[in-house]
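Note that one protein chain is taken out, while the other chains of the complex remain in position.
On to subunit A.
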Amino acid sequence: MNPFSSGTRLRDMIRAIRACKTAAEERAVVRKECAAIRAAINENDQDYRHRNLAKLMFIHMLGYPTHFGQMECLKLIASAGFPEKRIGYLGLMLLLDERQEVLMLVTNSLKQDLNHSNQYIVGLALCALGNICSAEMARDLAPEVERLLQFRDPNVRKKAALCSIRIIKKVPDLAENFINPASSLLKEKHHGVLITGVQLCMDLCKVSSEALEYVRKKCIEGLVKTLRDIANSPYSPEYDIAGITDPFLHIRLLKLLRILGQGDADASDCMNDILAQVATKTESKKNAGNAILYECVETIMSIEDNGGLRVLAINILGRFLSNRDNNIRYVALNMLMKAIVVDAQAVQRHRATILECVKDSDASIRKRALELVYLLVNESNVKPLTKELIEYLEVSDQEFKGDLTAKICSLVEKFSPEKIWYIDQMLKVLSEAGNFVKDEVWHALIVVISNASDLHGYTVRALYRAFQTSTEQESLVRVAVWCIGEYGDMLVNNVGMLDIEEPITVTESDTVDAVEVAIKRHTLDLTTKAMALIALLKLSSRFPSCSERIKDIIVQNKRSLMLELQQRSIEFNCILQKHQNIRSALLERMPVLDEATFSGRRAGSLHTAISTSTGAPHNLQNGIAKPAAAPIADLLDLSSDDAAAPSSSGGDFLMDLLGVDLSPASAPSGTSQPPKAGTDVLLDLLSIGTSPPAQSSSSASDILSSSQDNKAPLANLNGLASLSSLPANATSPASPVPMMDLLDGLGPIPQKHEENGPAYPSLVAYESSSLRMTFNFSKQPGNPQMTLIQATFTNLSPNVYNDFLFQAAVPKFLQLHLDPASSNTLPASGNGSITQNLKVTNSQQGKKSLVMRIRIAYKMNNKDVLEEGQINNFPRDL
């Protein structure tokens, strides 16, 4: 014995660690042990190598770094004795994973051990290979494993079969080599070999259609016979679980039959009888029996249609659903999701039970049930089901409310039979769980409200009532404030009273009170307050008697710490004080928002993420604090809208212009509202800054023509432009300067650079509901083909993005060079940004303009998100 070895026994070390009272003590013990082990490694100590490795494994399990022991595993594996190899392979599997380069060094030892005369050593090598092999090792050692599939000892054969699974998963090309040996395993009697052989065949069928064909043709009868034998086999103690012989084998056979039966009527026919037998004869008192039934039901659902069997399967699920065991109910819900595709009617019969499961105390069951209910809803049952869900929303756990709200909103939107019902349900959801409602949902609600002109009065009164009881629900407050601003007069005068309503008396000052509450409540966020401010401004023209009070409230916000509110209150104050003559026109109701355009855009933003973005939802509050830029495409398709349905409403355009000025980026979204004179003015403005039509795109003529029709509003605008952008000299006469300001806010105008020479306007290259990417262009003098692009990414969602990665691809005539990004974490809600520089060299500069495909990947709440798009609207001549 080496007297210098400081080794304690494994058992002693574990005791010492367990005796530690604090984490610091534990660290000290571990540090001391690690030091001793390192010393032993340095001395190349042989006697205690396996003991040291065992200790390291324990230390590893506690979460300490143990990479220094990796080479020790290899040494132990390379030694001759079984005990050393056994612990060496265990260490290899625990301390290493397939990505470590060290692993390659073990390939040779593995190869030797796979050919070893001792079958247990072969077993160890197979086990290690099956658990951690990499693609290279799989390729190198596949022939050995293939040979071992025919080894004399069944315990080696079964290990080789599972090892082959790992190999074909790593290198699917190797699958064809395994088809023959694998299918011969299906004829074995040894259960271990049978189980692993069936498993191997399943994985082969998944990666290779050739294997699937082969097994379907040659083995299906054998498999059916094996299943029949095992299902009818007398009691055998070795494999018995709860009165069933080897449920594991049952389940694997059923799975393989499922794969073979899918899409093949003959194969399905072949297995009908045995499936019926398993479905009817299997004992369902214990878990093992239920596991088999569950698998059998899934197989029946997946193979080609057989009416009788399906009825049997649905009945089993019905029994499962009424089972008292939560596990069984969970799998029943899981399976009903699949059954709904096959037989929706049968699943509908269990609706009441499923609805009960939504209210279960178990989160896993609730989640499954909710998803199932979501699939069950149709036009005929949407009302009662929504009622149930909303009632449950009132009592559900906080953490479940998010999911539940999203599902209810989606159902109500999808199946709503009439508007009043839709509005009612949404109001209920908003007042119950307004904080969980997503932005696009309440945006959609506002669009619907604005379209339902006969319900304006009803809605605003209902919202007022709801607002009185729950001011904590952010999105309820927003919708309420918006409606009060728009339809405040209807609230006071009880206009459009419906029979179902109870009359309420609200005075003008009550109404202002309500909005004041929203503006003063500190828990509400900037958007809500900004909306409240606009509502107040609007009320000032609806209720002349309250005008002074409103002015006071607005003036108070002049000192707001939030720039947005401060600036607006100054501007609004100007409107109230100095522009009485245009005020009433300025504060008219919003024009009706076009539902078709809105839903079209929304759908577009969900499915295709091309460079045109979805500004539409954001313009609902006149763009306040909702920086949403839409590229030129929006303007273009809008101008065609105008041509189709021209209408004019005096002062609406002014609101747009306010939006333009206050948050420049939102300007184009303002213009994407439905046809009205205001947009024409904006287009007119655009045309001022643009160059001759010769080089403008196809719809430029629209812009120009509309500009000619609208000389009159332009005059109006001059006064306003100066007022809104430069409040200090608001009374000064129209000057060209503020107009240019407006233009600056418009962002992407492809034609603009003609005038500005080499300075290119920045471009919102990509925008989705969660992310915005802006490009700034510059050129180096003397190298006209190369463009330097600075990409800036801004996060529009309330979640932080991690592992942020931007990728871009260009066609062959372009060359792209990407510099590293400034960071890979993007803070939430626009609190910071990532910048990344790109160099693009255009070999056909002047002939072709830039085009780029982009891909942005990031992690939000640990979920991978991928956004893709194409940018076609680069300034020309880059």
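To be clear about the criterion, a contact is a pair of C-beta atoms (placed from the backbone, for glycine too) under 8 Å apart; a residue touches a chain by one contact, two chains touch by 3 or more; residues count from 1.
In this section, contacts and distances are computed from a predicted model.
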Listed names "Aspartoacylase", "COP9 signalosome complex subunit 6", "AP complex subunit sigma" or "CASP-like protein", with the criterion being the UniProt name of the chain not displayed: "AP complex subunit sigma"
Hidden-chain contact residue, picked from the options A:16, A:78, A:105 or A:127: A:127
Which of A:262, A:326 or A:870 contacts the chain that the document leaves out: A:326
Candidate in contact with the missing chain, chosen from A:290, A:473, A:569 or A:795: A:290
Chain not shown: contacting residue from A:54, A:267, A:515 or A:537: A:54
Touch residues of subunit A, complete complex, unshown partner: 11, 14, 18, 54, 57-58, 61-63, 65, 81-83, 86-87, 90, 93-94, 97-99, 120, 123, 126-127, 130-131, 155, 158-159, 162-163, 165-166, 169, 191-192, 195-196, 199, 238-239, 241, 246-249, 251-252, 287-288, 290-291, 294-295, 326-331, 334, 361-365, 367, 862-863
